[in-house]
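A protein chain is absent from this complex, but the other protein chains hold their places.
Chain nomenclature is as follows: A, B and C, assigned in order of appearance, with residue numbering initiated at 1 for each chain independently.
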Amino acid sequence: MPRSGEPLTAEVAGAATVPPAPRRGRHPLLRYVSIRLGISVLLVWGVTLVTFVMTNLVPADPVTAVLGDAAAADPEVVAQFRRELGLDRSLPEQYLLYLQRLLHLDLGTSAQTRRPVLDDLREAVPATAELALFVLLVSVVVGVGIGVFAALRHRRFADDVVRVVSLVGISAPTFWLALVVFYVGFYRLGWFPGSGRLDTQLVPPPQVTGFMTVDSLLAGQTATFVNALAHLLLPGLVLTLYTVGLLARFSRSAVLDVLNQEYVTAARAKGLPGRVVTFRYVLRGALLPILTVVGLSFGSLLSGAVLTETVFVWHGLGQYAYQAATRLDLQAVMGVGLVVGVTYITINFVVDLLYAVIDPRVRRQ
Amino acid sequence: MAGELVFDEVTVRYGRPGRPTVTAVDRASFRVRPGEVVGLVGESGCGKSTLAKLACGLVPAAGGRATFDGTPITPYGLRKRPAQLLRLQMVFQNPYASLNPRRRVAAQLQDARAIHPATAPSVDDLLRSVGLDPALRTRYPHQFSGGQRQRIAIARAMATGPDLLIGDEPIASLDASLQAQVATLMRDVALASDTSLLFISHDLSVVRLIADRVVVMQAGRVVEEGPTEQVWSAPQEAYTQRLLAAIPLADGLGTIPDVAPA
Amino acid sequence: MTLVSTTTRPRRRVPEALRSPLTVVGVVVAAGWLLVVVLGPLLQPADPLAQSPDRLAPLSAAHWFGTDSLGRDVLSRVIAGARISIPLSLLLVALSASVGSLLGAVAGLLGGVVDEVVMRLADLVLAFPTIILAMVVAAALGPSLTNAVIAMLVVTWPQYARVTRSLVLGARDREFVVAGRLLGIGWFTSLRRDVVPNVAGPVFALTTLDFGNAILLLSGLSFLGLGTVPPTPEWGLMVSDGVQNFTAWWVAAFPGLAICSIVLAFNFIGDALRDALDPRMQKAVGSRAL
Partner (left out) sequence: MSDADGLRISGLTLELRGQRILDGVDLVAPAGQVTGLAGESGSGKTLTGMTVLGLPPAGSVLGGSIEFRGTDLLTLSARQHNALRGEELAMVFQDPTASLHPMISIGGQLTDHVRHHLHLGRAQARARALEVLEQVRVPDPAQALRKYPHEFSGGQLQRIAIGIAIACRPSVLVADEPTTALDVTVQAGVMRLLRDLCDELGLTVLLITHDLAVMSALADTIVVMRHGRVVEHGPRYDVIRDPQHPYTRDLVEALPDHRPRPTGGRP
């Protein structure tokens, strides 16, 4: 069968330009990075817009929430408060004010803790980051590993087992899984500590990175390190089950796609040993889609954290957002939304950059 | 008589974000006279398929103009295609994508007949005219081979009662043994109903078989044009000579065409 | 001499993916739950809201699934919960699928500015992890079921927009769609007759997969107290009740299992549908010529 059906736009792909040879575009890599950076900045600006709009949608008047009912009764105090926060200005002006405050990292004050949201976040973010990174590390190794393994054993028993396990992984509700793991792991078997990041009687290590495990290592307190690690295990297990399920499913289908490619057959026709074909040809081809899903899984990880932290009383971003949301502490909720949104955009921007590193077609147009 | 397609100094450019714009066609001029079969040949990327898309109003002309029986051809975008241009129809390259997989063959032929129902032949006649058993009318496209699907696509084009039929590499995806057969079918079916034919292909020996005149394109430009036998026996342009010299002949003599590297 | 091989392939048999055991299990469980939704009141042994003195009573003949912290029958509440979560999630999936795929189709068809705006909007929404954005929206609008559904709608439409847009872009250049336009039909007829029938399959497969996520998201929000408000028998709320009294494992166990089973069932079905309807599979089958 001659040339397989070329797409209708073969002309564009193969278009011969009128001589002389086409001018090579400016450095292609620079152009790719600047476009991706532009889009990311646009998205970050979008996030600030979303959080600003949300704060103004509130039916409940923020004034009473912050000042409390007694003070809210006195018009003088209310007027003074509104002026202070610029609430009397027009919306666009308020937005500019909001942006200015953001640039000075002023995320407003939390109604619950009466402290600047920024300080709350300084404590909450490292706790969630430690949990998230611990889970991501384990999940990427395990998840991608069994996903690739299943694809290579396609249509055989191992493949079906992995499919079912990963499906269960993503089907179980995280908050329920957290409870089950908490109940069995801590309450029933008592193998691992149930809640919190450290036993109460242990003194937390001096804060360097905010990561209990890392800081205790830096401080040389091995006992604290072991205890902190133990506290990570149960909530970590809950989030790992979901993330492994997600990564296994995606890696499996990414590898299956690559296995159908002709360059894999050609690699086999070169008589290369199985492991070379797998690692050098198959995985290299599947690396990009897998990288994308790892970036995306960070998002679902944060979602999961919100639910898991409430069960394990883990004072991280998730629990802070939960308490803020249920008590209508909007400044805090928007602060969390902003931090999480920006982090997520940055991670996906880094994934875009890795695309250029891995795929020569992107770096050399 | 109707069915005249004129390309007058036509230029088409593709702008791709961030990359230098590409001139796919550069001041191309030739015409397809009523009732004539013109072969448009050239290597991939020479602009021949772009001309086909331009003739169907799928791409805009950056310069010059294409007219069909006097009506200028401009992209119609989301609007309905102008009525006068409906007598210009096209057969595409990939048989596996030229029919709607979700609809029976008869229904798709009826759609085409709906343009000029009075004069359009019946579905059975259409299928017979392309060498297919009318009983197959109730089947779905996935139940046909590549060659059969291409025949159905030809029948659909002819069902509209066209004055001009354009084949954009209609045989490129078929087996060599079917290519000449389907090409000849297109010629016979077109001439039988006074339809002119613009046959676009990179396969010069098939084009030689069915074309009255031949237009040779290279890198977006028309480099030579003339009656088929004259272009074959006495090609003027060096590029045409190279193209003709490169065609292997099925003469059993084992001579590998000798082509000086570009 | 006719070289034209009139070998016609057998009638399109039920794709293998649909007959695998996993799918059968999925269909059976899903059908079971739909039955529970329909027959709900008949199956409930007791009034899901009726409180009784014997609180946190373990499994017994009277209460097959025991009672919760207010002495209510867990089995009845699980059944009643099904009548809330399942129809609501179906509604949500239907809403976000139609809104999302409509926007995606329009973006795919019109291209240009419209395409940019819709896609950047989708990117923006996807820039937030689902639950966190849902929380932000629900908190902004105040906790209630309708607000939770609105929050979920905001969060879930982008995936449909993206999938539909890429399918429409793919279909728009397919030769049979162009051929249709050459016959002079308007863009709407072309959409209805040529594009949609070939795009609907994979989008439908996505809705089945997404149904599970909807259940998880809805119960998640309720668990956080941002969705249904007590005393409604909603699975998420029941699990959060179980958290306060985790020693009585049955309070949270059965609603959790309910969620897990229905989500798993629809994921099995969705997986099979996607394999069967995936355009890549069809294309592979279609153009396998050698």
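Convention: contacts are C-beta pairs under 8 Å (C-beta built on N, C-alpha and C of every residue); 3 or more make two chains touch, one makes a residue touch a chain.
If you're wondering where the values come from, they're calculated on a predicted model, not measured in any experiment.
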Among B:24, B:206 or B:231, residue touching the chain not depicted: B:206
Selected from B:15, B:72 or B:257 as touching the chain missing from the view: B:257
Of B:22, B:40 or B:243, the residue in touch with the unshown chain: B:243
Residue in contact with the excluded chain [from A:208, A:276 or A:313]: A:276
Residues in chain A touching the chain absent from view: 1-4, 261-263, 265-274, 276, 280-281, 284-285, 358-361, 364
Hidden partner chain, residues of chain B it touches: 35-37, 43-44, 146, 175-181, 183-184, 187-188, 191, 194, 202-206, 208-210, 212, 242-243, 246-259, 261-262
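Rule of thumb we're sticking to: only the chains that are shown with their structure count from here on.
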Centre-most chain [mean C-alpha coordinates]: C
CA centroid of chain B to CA centroid of chain C, Å: 46
Length of the line joining the C-alpha centres of chain A and chain C, rounded to whole Å: 23
Rounded Å distance between chain A and chain B, as computed from the means of their C-alpha atoms: 52
Residue numbers of chain B (touch at least two other chains): 92-94, 96-97, 146, 173
Numbers and ranges of chain C residues touching at least 2 other chains: 175, 178, 287, 289
Chain C residues within the chain A interface of the complex: 22, 120, 123-124, 126-133, 135-143, 173, 175, 178, 212, 216, 219-220, 223-226, 236, 239-240, 242-243, 246-247, 249, 252-253, 255-256, 259-260, 263-264, 267-268, 271, 280, 284, 287, 289-290
Residues of chain A defined as touching chain C within the complex: 1, 4-5, 7-9, 39, 42-43, 46-47, 50-51, 54-55, 57-60, 160, 163-164, 167-168, 170-177, 179-180, 182-183, 187, 257, 260, 299-304, 306-307, 310-311, 321-322, 324-326, 328, 330, 333-334, 336-337, 340-341, 344-345
Residue numbers on chain B that touch chain C, as the complex places them: 56, 58, 78-81, 83, 86, 89-90, 92-94, 96-103, 108, 111-112, 114-115, 131, 133, 136, 139-140, 142-148, 151, 153, 156, 160, 173, 177-178, 181
